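Below is one structure, written out as structure tokens; comments come after it.
Shown here: the complex without one of its protein chains, the others still in place.
Every chain is named by a letter (A, B, C and D) in the order it is written, and numbering of its residues begins at 1.
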Amino acid sequence: MEIINSFVRAFQLIFEFDKGVYEIILLSLYVSLSSTVISTIMGVPLGIFLGLKDFRGKKVLIRIIYSLMSTPPVIVGLAVFLVIARKGPLGFLGLTYTPPAMVIAQVVLVTPIVVGLVFNNVVEKGSNIRNMAFTLGANKLQTLVLLLNELRSNILVAVTTGYGRAISEVGAVMIVGGNIRGHTRVMTTSIAMLRSMGDYETAIALGLVLLLISFIINSIIYNYQRARGV
Amino acid sequence: MEIINSFVRAFQLIFEFDKGVYEIILLSLYVSLSSTVISTIMGVPLGIFLGLKDFRGKKVLIRIIYSLMSTPPVIVGLAVFLVIARKGPLGFLGLTYTPPAMVIAQVVLVTPIVVGLVFNNVVEKGSNIRNMAFTLGANKLQTLVLLLNELRSNILVAVTTGYGRAISEVGAVMIVGGNIRGHTRVMTTSIAMLRSMGDYETAIALGLVLLLISFIINSIIYNYQRARGV
Amino acid sequence: GTGSSEESSIILATTTSTENSGLLDFLLPIFQEDTGIEVKVIAVGTGQAIKLGEDGEADVLLAHAKASEEAFVAAGHGVERFDVMYNDFVLIGPDSDPLNVKGLAGNDIVKALEIIKNSGEGAFISRGDESGTHKKELELWAELGLEPEGEWYKSVGAGMGETILMAEELQGYTLTDRATYLSMVGNLDSVIITEGDTKMFNQYGIIAVNPDKNDKINNEGAIKFIEWMLSEKGQELIKEFGVEEFGDSLFIPNAK
Amino acid sequence: MNLSILNLTRIYNDKKVLDLPKANIKSGSIYSIIGPNGAGKSTLIRILAGIDNASSGKVLYNDSVFDDDVRKRITLLFQKPYMMNLNVYENIAYPLKIRGFSKWDIGSRVDELLGILDLHDIKSQRASTLSGGEAQKVALARGLVFRPELVLLDEPTASIDPVSTLLMEKLVTQTNKNYGTTFVWVTHNISQARRTADKVIFMHQGKVVESGGAEMVLKNPTNEITRRFVGGDLIL
Partner (left out) sequence: MNLSILNLTRIYNDKKVLDLPKANIKSGSIYSIIGPNGAGKSTLIRILAGIDNASSGKVLYNDSVFDDDVRKRITLLFQKPYMMNLNVYENIAYPLKIRGFSKWDIGSRVDELLGILDLHDIKSQRASTLSGGEAQKVALARGLVFRPELVLLDEPTASIDPVSTLLMEKLVTQTNKNYGTTFVWVTHNISQARRTADKVIFMHQGKVVESGGAEMVLKNPTNEITRRFVGGDLIL
């Protein structure tokens, strides 16, 4: 029953055009998509590099990255907080309780996931592609572009997984963002707050809105991907 | 500095043999490993099945699974709570605020991750393996065993990613477990609680212990895997 | 009724202040020794604590939002509400007190809030989560006859501890119960700016959840717990708590 | 095993890559399927093996439709064989293992094949590190070890050196003689067809353009396209 009410409430929330809710949804998307994009830009090349190059200490590095995939968001939030806090080394930037801080924290959280998953796919299929590019005369950049193209369905899964982590986590954004109404309140922090206020219905409704958005984003990405013939 | 202190504190925590901390660590491991094992048992065959079979509505199902990878733990916790609550449909089982409830919530959270990642690998490499098994006369079960064996490094990454989610999430276990000291308090809920009390040092120390454990578990798994020659 | 396996334990839904301050850690082992009943503590926001009571997910509530608690009993969710103890709210802020609130307002909390509001550069951090503390804060603004809104007023929707930490980081002011503040004081630079106003009285009540809600509720245990808390021994222990560490009681027992 | 093929087609996008109104495979014979690249040879034998679906039509195996029982008596050697992440010995032993053979039986059968195909030196090597030709030899051994009634071969000697090619051909003809195994063998090597086949099927653009006794098709092709293929200067 509570669940059914929540569905009804979810649609109300969407069609109600409640400005507050829309702001929250938009900020959520802004923060998670920004951090996913940044993590992708940093993590995909790193994953490819690790997948193709051999060097001393690589094995340990890989295990560290896999371990970082299990870092609790609260810890990431805390670590980032201590760095950007008023008394921290980057305190002069005044980043605490701002959306950029939330993006930074999520980047720290999501990048290991992207690196770890991309790495694994590159180990398997990357060397064939790299060797082909190598023998056809491609330079480093061209090889990278080719790898991105050929592995795009794998990269997409890695990025989707990372995005899933970003949009759904609450621990990190809560600490560095502070859930300030009208400033840094996002869907997950709202959900946590509503929950702690005992308003399960609206909490679940917001959760459903979030899932709906994820579904739409996934559908867009996979349609685009299929249109390119994968 | 705070970070350095935390490292010191982390080692103290480990060697201090504080019974309370050990209980918390053990319960964390018990809950996350149980839920990962259950998610693996359910999710791996499902991912393999989805990767090999074609049926109507499969595409939508896949997108739903990818979307479920982005479900906020708080929502999963809440949904599970409403089902197992005293007045919920499974209330008679008396599961609220018990470790089994935490396992259930994490299974709901982790299974889509395992299914989604396994699915993707099976789509790519599964049909070659399946075809070979098919032509050599393997039955369904033997084919499944073979797929598990041949794809074990991919499955391992999927399971590691799922485990990473389980051990690090706080939203779901907090709601269904309640962070009851001596009963359902785990590392992440302790960390969240310590953090909200401003005790950053112990919070980070516990976080480091958690990462160390993840690192050890990863190393064991990957050594085992390498011993089998992958 | 109660299942035999549940007889030895009850679920207490309470606000974070009672758990984080260490009061329950102090009391509950003694209670268990006396009665054999184990108390499982779910420390959540006041809103959720009351919701857990309404849904029959907890056996007994210990909260500090008198109006909501009375409404809870009036609606039949609880049996009866008893006063247990009180502490008080304090306004905390940066050590430097840049707005000189302390100097200008003395112990007048309403005046203090007015100064913060009018300064144009101060920051007030509100819990914004409909907790007991938040409701108290709204009462005080209502007395000033104004709606707190604007850049200076940050509604953070968080627990007490987190709100204090944010005030500390933002060099702002916030209203907190004394127990939570004292339990965190070692990790803080913020100091008490305003205290002692009679308006800042913070009453805790205890209520047994209506056992008719479902057959899992351990009403017997809940009643034993309430009786114990209200007993001379319970009240004495509450008074004792904190004296050693902070030099003064954190909670003042006042059962009738 | 007798096969009868009826109205079999396979369509990709809008391209009909296979179109066989009627064809038969007679038990106990060795068939060579030859024809240009893209003629539909692999497509045909993949459908016969049950790992690809026809767009229409049907195939009967000893008058029965494809089922699990039929499947276990057939095997297919792929153009690009998949090697399990095990060593060579274990790869070859696999079909026997899943059929519950004893360790001793497995050992003797596998050793026999290792000997015939000259694979003893690499029997403990991880199969994924094999050279191209080595992998094809292992795949042949793995396919024959459980003595299927029908063996479908997709260019099994494409990367095999001449000496080993003869070994493999001998293994196939011997197996055919000893156990009455039916072989359907896709090859681009006309001399190989000559050496091994009882019957030859020539395919072109999805159709069978000529078929019959090996002597007849290879020596006196009636069809123009076949002639171009098997004509003197093309016996490579």
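Convention: contacts are C-beta pairs under 8 Å (C-beta built on N, C-alpha and C of every residue); 3 or more make two chains touch, one makes a residue touch a chain.
In this text the structure is predicted, and so the values were computed from the model without any measurement.
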item	value
Residue in contact with the excluded chain [from A:Ile41, A:Leu93 or A:Met132]	A:Met132
Residue of D:Ala127, D:Ile160, D:Val200 or D:Ala214 in touch with the missing chain, whole complex considered	D:Ile160
Interface with the unshown chain - residue positions in subunit A	128-129, 131-132, 134-139, 142, 146, 149-150, 229-230
In subunit D, positions touching the absent partner	12, 34-38, 42, 79-80, 122, 129, 131-134, 137, 155, 158-166, 188-192, 228-229, 234-236
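Just so we're on the same page, only the chains that are shown with their structure count from here on.
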item	value
Euclidean distance of C-alpha centroids - subunit B vs subunit D, Å	46
For subunit A paired with subunit C, centre-to-centre distance based on mean C-alpha positions, whole Å	36
Distance from subunit B to subunit A - Cα centre to Cα centre, in angstrom	18
Residues of subunit D touching at least two other chains	none
Where subunit B touches two or more other chains at once, by residue number	200
